[in-house]
Every structure is written in C-alpha cells, then in structure tokens.
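In this view, the complex is presented without one of its protein chains, the others remaining in place.
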Amino acid sequence: MPKPIVKVCVNGYGVIGKRVADAVMLQDDMKLLGISDIAGDWRIKMAARKGYPIYCSIPEKMEDMKKAGIEVEGTLEDLLKKVDVVIDCTPKNIGAKNKSIYEKFNAKAIFQGGEKHEVAGTSFVAQCNYEEALGKQFVRVVSCNTTALCRVLGAIKQEIGIEKVRAFIVRRAVDVWESGKRGIMNTVVPTIGVSHHAPDVKTVLHDLDIVSVAVKASHNLFHLHFCLIKAKRSIEVGDIIESLEKAPRIVFVNSKDGIDGLHAIFELGRDLGRMRGDIYEIPVWKDSIIVMEDEAYLAWSTPNESNVIPENIDAIRAVTEIEEDWRKSVEKTDKALGVLKKFY
Amino acid sequence: MPKPIVKVCVNGYGVIGKRVADAVMLQDDMKLLGISDIAGDWRIKMAARKGYPIYCSIPEKMEDMKKAGIEVEGTLEDLLKKVDVVIDCTPKNIGAKNKSIYEKFNAKAIFQGGEKHEVAGTSFVAQCNYEEALGKQFVRVVSCNTTALCRVLGAIKQEIGIEKVRAFIVRRAVDVWESGKRGIMNTVVPTIGVSHHAPDVKTVLHDLDIVSVAVKASHNLFHLHFCLIKAKRSIEVGDIIESLEKAPRIVFVNSKDGIDGLHAIFELGRDLGRMRGDIYEIPVWKDSIIVMEDEAYLAWSTPNESNVIPENIDAIRAVTEIEEDWRKSVEKTDKALGVLKKFY
Amino acid sequence: MPKPIVKVCVNGYGVIGKRVADAVMLQDDMKLLGISDIAGDWRIKMAARKGYPIYCSIPEKMEDMKKAGIEVEGTLEDLLKKVDVVIDCTPKNIGAKNKSIYEKFNAKAIFQGGEKHEVAGTSFVAQCNYEEALGKQFVRVVSCNTTALCRVLGAIKQEIGIEKVRAFIVRRAVDVWESGKRGIMNTVVPTIGVSHHAPDVKTVLHDLDIVSVAVKASHNLFHLHFCLIKAKRSIEVGDIIESLEKAPRIVFVNSKDGIDGLHAIFELGRDLGRMRGDIYEIPVWKDSIIVMEDEAYLAWSTPNESNVIPENIDAIRAVTEIEEDWRKSVEKTDKALGVLKKFY
Partner (left out) sequence: MPKPIVKVCVNGYGVIGKRVADAVMLQDDMKLLGISDIAGDWRIKMAARKGYPIYCSIPEKMEDMKKAGIEVEGTLEDLLKKVDVVIDCTPKNIGAKNKSIYEKFNAKAIFQGGEKHEVAGTSFVAQCNYEEALGKQFVRVVSCNTTALCRVLGAIKQEIGIEKVRAFIVRRAVDVWESGKRGIMNTVVPTIGVSHHAPDVKTVLHDLDIVSVAVKASHNLFHLHFCLIKAKRSIEVGDIIESLEKAPRIVFVNSKDGIDGLHAIFELGRDLGRMRGDIYEIPVWKDSIIVMEDEAYLAWSTPNESNVIPENIDAIRAVTEIEEDWRKSVEKTDKALGVLKKFY
C-alpha cells in the first residue's frame, strides 16, 4: 500500500517560507496545497508566477492583496481545512498567536526558531532529536544559529563527549530582502551579557554545558560561529574531523582552497547551482580546527536563510510519522534537496 | 543538412568565465571543450565538479594546479588547437596579451569589456550592432555598464531619437568572490572628471551624444544607473515605456511592488530560480520614469556579474556566422537561458 | 553702546542641535541659556558634562529624564520665557508642531531643513539670501544638501550665470549615532522619480532651472553631489574655479593630493582639529571640474552633520538684526568657528 501524501501549507511567505514551499515541492511524499501571506508585493507575485495557490492570512488584508493584482484563493482558514500540516513561517511571535487557529482546524504545525520553545513544547534538529517530535501536534524547528550549533556540537558530543562549550557568534544584521529599509552601518553591536543561543541549544541537546555571547556585524548574509569545545577526554584534530565527517549536513571547507570568509561561502553556494544559491549544510573550516589538549577551537559559517529548510521537511515527516527513522528521513530530504557531504 | 556545432572554450574561469561556460552548455549549437585558468583553488575545483575539462593557461602554473589536486588536461594551446572560438574572460588587459596566441591557432576570439575597443576592433551589444560582428575574427563584448547603457539607450534611440544623454553611474566597488581581500568601506569614491563609460558606449552606438560621470559606492553587487535623456522630440512617459517594451533583455520593475533598491533586485534574481540567481536582463524602474517636456529621467539596475552572458553567446554565433539574423540569435539565446520580458 | 547679547536656546539636542549649541558658545554676541530635549541617555549626559542647563521639551518626559540621572532645570516653556531665539533642531516635522509654542512665547525661531519651507516662510543660506531673513520671526535653515547646492550654485550663478542645473546626489543612509539601529546594507536605494532637493534649492535661489535625482548608498557619513551646470555663456574651467574661490564656505580639495573619496574628507576633517572633526565648508574636487563648451561638471562632498552650523549662527543674527550685512555676519561666524577657504 502506498504511503499517503502529506498535505502541507506554508503560512508566511518570507525568507524561510518561500524556501520551505519550494522544498516541499521537491518531496514525493508531500504536496503543497498553498501558501498564505498578508502582503501583495513582488514577493507574493513571485509565488503566483510559480503557480502556488495563494491565500490570505488576515481576512482584512484580502482586499489589498487583490488590489495589488494577486489572485487570492481564500483565507488561511480555508487553506487550513485542507491540510495535514502547516509550516508557520510568520515573523517572530506571530506564530504563537497563530497556534489557536491551527488547533481549531486540528492541523499539525511546525513553528520556526523565532517562537519560544514553549509554543511548541518540542524543539527540533533532525539529526539530534527526531524521535522527540514523532507524532507531536506542534514542533519548533530551532533558529538557524541553534540548528548549526546543534548539528556540530551534537556530532562531537555523540562521538567524543563534551564537557563544556563556549560559543561566540557573529550575526548578520538583517536579511538581504529588507536591507533597503533596515540594517546597521559600519559598526558592531554586541548582545549585552550572554546570548539566548546557549539556552536555546539546550532545548535540543538537553544537558550540554554551554554559554554563548554574540554580536551583530555590518553584513547581511550568514552568521559566523567560533566555538571553544572542552572535550571529555584528551583529543586530536583528527577526532574532531572524524566526528563531523560521520554526521549529515556538515561539510568541510578550507581556507587554503581560497574559502577565506563568508563571501566565499556565498559565492560557492551560488556555484553549487541550487535554487537561490542556497546552502543547507554547515560549512566548517577544516583547516581552522585547533586542538590544545582537551580544548578544540572550530569556526563555521551558518547559512541563515537556508540551513533550517531540511529540518522543516524532516519535521513534517516526524509529526505525521510517515517516517519514524531519523536517518531515513534525513537521507530522503537530502537526496531531494541535493544536500552534500562534500562540496568539491 | 544540420548546422555544425561550434566548438568553444573559455579562457579565464572567473565571475564571467564560469557563467559563460555554463551558458554555452545550455546551447544546442555549441559545445564546451574545456576551460582554462591558472588557479587551483575552490573555484576551479567547482569546475572540475561539473566535469568541465580543465586546461592551464600558463604552462609554468601547471605544477601548482596539479599539486592543488586539479586534473589538468593540458595547456591552453592544447585546447586552442581543438576549438573554433575562445571566449577570453581573463582579467583586464590580459586579453590583449592573449590575442597573439589566439591568432597563432587561428581561433576566433571574444574579448570582454575590460579590454580596449582596439584589441578587437569591433565592440558588441547583440541588439544594437550584431551585424558588425558577423564573420569577424575578434569581437569585444562591452562591459556590463556599457551593455546596459546600450540596450536601454539603443532602444530609445531607435524608437524615439535621442539628442543627448547625461548618465550617472553608481558602481559596485568589487565583486562578491573577492570581497574578503578587496573593497572600499563606508565611503563613496568619485571618478575624477567624466567617466570612460560614455566613450565606450560610442563604440557601439556610434553617434550618440553622451557624457557620463561615475562613483564607486560601498556595496558589492550591481551597479545603478540614472540617465537624463533629451529626446529629439517632445515625449510622454508612455513613449519611453513603449520603446523599452519592444526591446529584448530589458524588464520593468516597480518600487510600488516593493522593489526598492539593488538588494531587492538581487533577492528577486534568486527567486527566479536561475543558476546563481543570475539576472541577464536590465531591470528598469518603471515608476521612476519622469518626463519633463523633451527630457526623460530613468533609473535601472545593472546586474554586473551576468548581464553580458547572453551577449557572449550571441557573439559566438555572429563571429561564426551560424546565425546571421540578430533577432534569431537573441531569441535562441534567451530561450536557452530563460531570459524574460516580464519577471512577475 | 555695546550691542546686546542675544539669548539663545536649542530645542532638540541631536546631531545638529549639539553642534549649534557648541557654536553659539563660541560667539561673543550670543549666549546659550540652555538646551531642551526628551531623552535621558548618554547624549544628554554629555551636555550635562559641559554644564549646559538642560530642560525638558515634553513635561511628561521629565520624570524619565530625572530617573536617568539628568538634572532638569525646567520645561521648554520655562526656557522659552528667557530667550530671544530658539533654534529648533527637533526631528523632521516636529518643528512644525512646535511653532505655536514659539509663537506663544514670542520667541524668534530658526527651523531646520527637515521642516517644510511653509513652516517658516523664509528659507535661508547665509551667502545667498541673508537679507530675506532680516527681522523675520521664523526662518528655516535649509538641509545640508540644499545648503551645499545653494552655496556652490549660488556662487556660479552670480559670477557666470546658470541656464540650468541637473544634480545627482548620493546620500549617506543614516547618521553615525543611530547606525546600530537603522541603516541600509550592501545596496543602493534610488529615490523614485526626481528628488525634493531641486525644488528646495528654489526656496533660496528662486529662479534657478534645476532638476535633481538622488540615491541612498551604503555609508553613514557625508553626501556626494555631482552637478552638470549649463552656463549662460561659453566657459572655461578657470571661470568655475574663480567663482568658487570668491565665495565663502567653499574649499577646494584635489584627488591628486590623495583626497580620493568621502572617507578622506572625513579623515581630513579630523586632522583639522575642530570639535568632532566637523567640516563647515563644502569641499569641491578642483581636479574633477570638467568643462565642455557651456557645460561644467563638478563633484563635491556635503558634510551632512556640520555644514549648516554656520548658517544657524548667521540666521540668529539675521532674525535679530544684530547684524544687517551678510558679509559681516559670515565673517564673524567663520572666524569664531575657524571656517577656512583653504585646508592645506
């Protein structure tokens, strides 16, 4: 008997939402029934161009969307009636407000990292805790930063054991699409005190001793992470490399190959030939790995627009239980999206 | 009898070269026999990943390339023996030095806008002067800025007639891939005096009265052009729109749709789904067009990495005369590359 | 009989307000009675550090200011009772709302360029139309961009005669102090259509034929202007130079001396040794001046934070009529502030 096709919709067609919609289209066990938004600008017109059915998330906005020339199929509620799972990609804190609507229509919902852990109760990184999400009604795919930290640290934790982690995060200031209206300029803005990333990692890697600090820097693409990892035992560089080689969605790059910064990662992403030049993997600088006794130093890039896309796909499989084995879901997603373990 | 397949190679696998190579691969009347370069870094490894045969442009560099792990098929001269046309995408002024090698192997050569007009003798923008390039041994595809100016001004000149143009160009400072080593920061750098763009336009639109000034601004993607166009007659906004609608490779965007700057053009390019998010067209802000009697003001974006790619393909057809009609070549190229007259 | 000392206050202690306050302190015919604001952050604490009496512009904010540790002397109204002239340096459009308060206290008021011309009825650039402001109750010092345009174009108009001007303006995106919260990133944002600068110039140079276009670029200090000036007669470069040499508050810089962009102007400003590295003059690139028959091309930098400061001082003298001759006021101001006709 063939597995059923999961009926999916995306609420919030922004940086994440549009990528999730495209990724759902590439899966053979899912079907995109539509996207929902409240804007009527070029971004939604690009969705229309693809033939995605468009719904309106707030009925009061429907007239504006129509005036802007969008063919609106109905309201978000009309869409929710038809789907098994909604991927909520609305801006920070809006997801929490949407939860009751999803409950009303008995739709399973995947939230993003902008929402608090408590909104869903289960936070999710596929290769770390897929099992926790099985059958749940609500799951939260953690933020790009937390996802990256969990993938890398989770791999090392599992293979080597981690005593503690001190993480330093250099964040991009805003997303590309909004860079004409928002941003920071010629400055670095520190997060005062420790950052929220460390506690957020613990919603997935529950017992990790981790502290994080963060700054916003004057660029608009990709975060950069530096981690000091104190291992549970004396280690060598090769141990770190081996543990990361075993894990999915982590790829090595080398400065000696000319990958000298975030801009080069971005250019490489475009050369990979994927939609939008997206990078789903965490590119770790292999030749930046330093080990001093039990302390390892690692640097990687976090492709903030796209690294959580595979997680959203896996989360759909987990909550619907169409796949119970995390490895099989990850493999299936990675095949569909072209996720690699080696760029070149 | 089937038309022969033109054998092509690309010398210089940088920002333009890699895009030309990919574009040649998409044509049914051309075949890419290889690319040639002197580097052995990740950029060339990405070419290897695609299966492009790799040659070495300077024999002394071959050892380094091999040491870096590149499988080198031979020297540029080995490659030139096999091809009908070489696309020279080497850095500024290197093309001029390469000319004698191309002559030695009797290869037709397409140079880029970094070379002086005199290197080729014929400068080229497909929709403006395709005929001039027919059967020539050497043709120069003009720079991204000049190509954009020629497309837009050529269309208005043909439909309406231009008395004079005063152009203002805001250039991106450096390309993305090199942004970790080069750039300008938090400044604007004016070109002292008038810029070279206006004389360069005249190598294609021979009798245009045009003066240009230019600045470099603190961004690394896309140029922005503002033109004051004094028409030969009293005009209305509709006349300008109509003339640009008739011409290929020019597309309208609107600020009222949220396309508020270069960043939005870039995001839109990525949403189009082409390789690298490339934009081959010149996006003109339709709602920025102002007409005062016989003076029109226009603003557009010049996608500096990719807008000359179609021209390189057309130039191959022109010099080999496998297509003598510019419209047919442009149509063929645009179909293969997915060039549009409307984005959404 | 000694001339009376004009009693002045500044309402709005931001980028312009703090500089005006300091500039008033340097005049021997004026006295600063206090500054008024609604914030209690470090910026106001720096005013307190200087011993400026601090008032509160909105009574409801007084408690917050006091809680932040500011010693507040009273309300704006308390301050207005004591002064002859208030310099309104509040954010855009707030000045218009303040007008009635100033009327109530019969205070003369100088507004800034963020307000519409109609708010004051008289727009002002000292060396262009000082006479118009004599004795007026309300005067508006035009924006940094308009001031720069008026100084340069006014000088050429007077000496040579101008048929028309087409101006291109590359604006800084936001001010330095707010660059951690606002900005644009890695983009250029065009003003759709023609910009407001040209009509604004006509509030001072009433009959000038001028059109302007503008973009915001990705930097936070100084605007850059390019002007195409069609003279009333055939001219030479020397004519332009001579006309600008005669006018105050315009200084030549040369790219051949290494002044290659806005960053260099800024560094030079700091080397001048004035408070905050401020530049009150308009630095015009002498070696960028190009003349073609009756058309001249000029490029200059507009120091957006400080070039209107001298105008505010002159406007105080004009409205109070303590000085009726514009040359004498400008000379007095320039001596007090150290304004130069030659940087090096």
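To keep things simple, chains are lettered A, B and C as they appear, and every chain counts its residues starting from 1.
FYI, a residue touches a chain if its C-beta (ideal position, glycine included) is under 8 Å from a C-beta of that chain, and two chains touch if they have at least 3 such contacts.
Everything numeric here is computed off the predicted structure, so don't read it as measured data.
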Which listed residue (C:S57, C:Q112 or C:S179) would be found touching the missing chain in the intact complex? C:S179
Of the residues listed, C:K7, C:K45 or C:K164, which one is in contact with the missing chain? C:K45
Touching the absent chain in the whole complex: find that residue among B:K45, B:R151, B:H197 or B:H219. B:H219
Among A:P91, A:P190 or A:G338, exactly one should touch the missing chain; which is it? A:P190
Out of A:L228, A:I322 or A:L340, the sole contact with the unshown chain comes from A:L228
Contact residue for the chain not shown (choose from A:L26, A:I101 or A:V215): A:V215
Touch residues of chain A, complete complex, unshown partner: 166, 168, 170, 184-190, 192-194, 211, 213, 215-222, 224, 226, 228, 255, 260-263, 285, 287-288, 290, 292, 295, 297, 299
Hidden partner chain, residues of chain B it touches: 173-174, 176, 179-187, 189, 218-220
So that we can see where the missing chain sits, which residues of chain C does it touch? 18, 39, 41-43, 45-46, 48-49, 68, 176-177, 179-181, 185-186, 220, 253-254, 257-261, 263-264, 266-268, 270-273, 275-277, 343-344
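Please note the rule applied: only the chains that are shown with their structure count from here on.
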For the Cα fit of chain A against chain B, please give the angle of the superposing rotation, nearest 5 degrees. 180
Which whole number of Å gives the spacing of the CA centres of chain B and chain C? 43
Chain A to chain B, mean C-alpha position gap in Å, rounds to 35
Averaged-CA centre spacing for the pair chain C and chain A, given as whole angstrom: 47
Could you pull out the residues of chain C that touch at least 2 other chains? 184-187, 189, 218-220
